[in-house]
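The complex is shown incomplete by one protein chain, all other protein chains being positioned as in the whole.
Then we have subunit A:
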Amino acid sequence: MTRLTTELPGLALKNPIMPASGCFGFGREYSDFYDLGKLGAVIMKAATGNERLGNPTPRVAETSSGMLNAIGLQNPGVDKIIANEVPFLAQFDTKIIANIAGSTLEEYEYVAQAFNQTNKVHALELNISCPNVKEGGIQFGTDPTMASRVTEVVKKASNLPVYVKLSPNVTDIVSIAKAVEAAGADGLSMINTLTGMQIHLPSRRPIIANKTGGLSGPAIKPVAVRMIYEVSKQVQIPIIGMGGIKNAEDVLEFLLAGASAVAVGTANFQNPFVCSEIINELPQVLDKYGFNSVQDAIGKGIVA
């Protein structure tokens, strides 16, 4: 037990830092920059039952303090991920979280079962919040009944702890959080991107071929902090927080809001070393603000 450790169901983490799904591929590219064993965990890019080719390009557009993306869940399918990617990540002394997506309950069930059988994956992140595909899960993420149904199915399909990744594109995120908690979720992962759009003035067309995309980066950080704060007061299960984290002070802010660990997404694109640097800086930031450990800071925001 050191001052950076944090404990979530199925995930005894050496530190609370993990790259966010979709922003780190399956780790190979970033393993050229630093030892992935330094990370608390790695959340893999979303896996679906079969290969998906994703959306046409352009798939990204820069915005003020962030970016829009509409990749469209491009991935080689769960079987190839298990054959080619999981063994690579398993070489490192870190926890592996598999993000799973689908268009039907059966597809979620299939993907969850497949990862369960590997014995190399430590938890599932249930993606019911991808805004960029017609059938990619968000239909499950915006309705409490559907959200709890898919959570039950995935819980039954595997023995792995399940973290449900929530969409911020809802009126009442607390009701979705409570619904998935009641359905057996072991934790929450929040927030996914906010749906947005940007129009290119010379052509009068959206920059992104999919027209709309998911907004990420520092622009959404206050939304994430607010939602984590609201949800953490209403549920008993832990939260992996994400949304615009760029440095160790941002991490502390998420811990104070009620997150037990955090994921870093868009910032990896600007600085491939960002997760490693945050892990180095976190002890000094805890010192600066008077915390002995990560555990000490969780949920300690003071909102009178």
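Keep this in mind: a contact is a pair of C-beta atoms (placed from the backbone, for glycine too) under 8 Å apart; a residue touches a chain by one contact, two chains touch by 3 or more; residues count from 1.
We adopt the following convention: contacts and distances are computed from a predicted model.
Visitor: Out of "YncE family protein", "NADH-quinone oxidoreductase subunit J", "TRAP transporter large permease protein" or "Dihydroorotate dehydrogenase B (NAD(+)), electron transfer subunit", which one is the UniProt protein name for the chain not included here?
Guide: Matching "YncE family protein", "NADH-quinone oxidoreductase subunit J", "TRAP transporter large permease protein" or "Dihydroorotate dehydrogenase B (NAD(+)), electron transfer subunit" to the record, the invisible chain is "Dihydroorotate dehydrogenase B (NAD(+)), electron transfer subunit".
Visitor: Using the touch definition from the top, which of A:R59, A:K95 or A:K155 touches the missing chain?
Guide: Once the missing chain is taken into account, the touching residue is A:R59.
Visitor: Can you say which of A:Q74, A:N116, A:Q139 or A:T212 touches the chain missing from this structure?
Guide: Answering carefully, the residue with contact to the hidden chain is A:Q74.
Visitor: One chain isn't shown here. Among A:L4, A:C23, A:M190 or A:C275, which residue touches it?
Guide: If we include the chain that is not displayed, A:C23 is the one touching it.
Visitor: List the subunit A residues touching the unshown chain?
Guide: That gives, for subunit A, the contact residues 22-25, 28-30, 32-33, 45, 53-54, 57-63, 65-67, 69, 71, 74, 207, 217-218, 266, 268-273.
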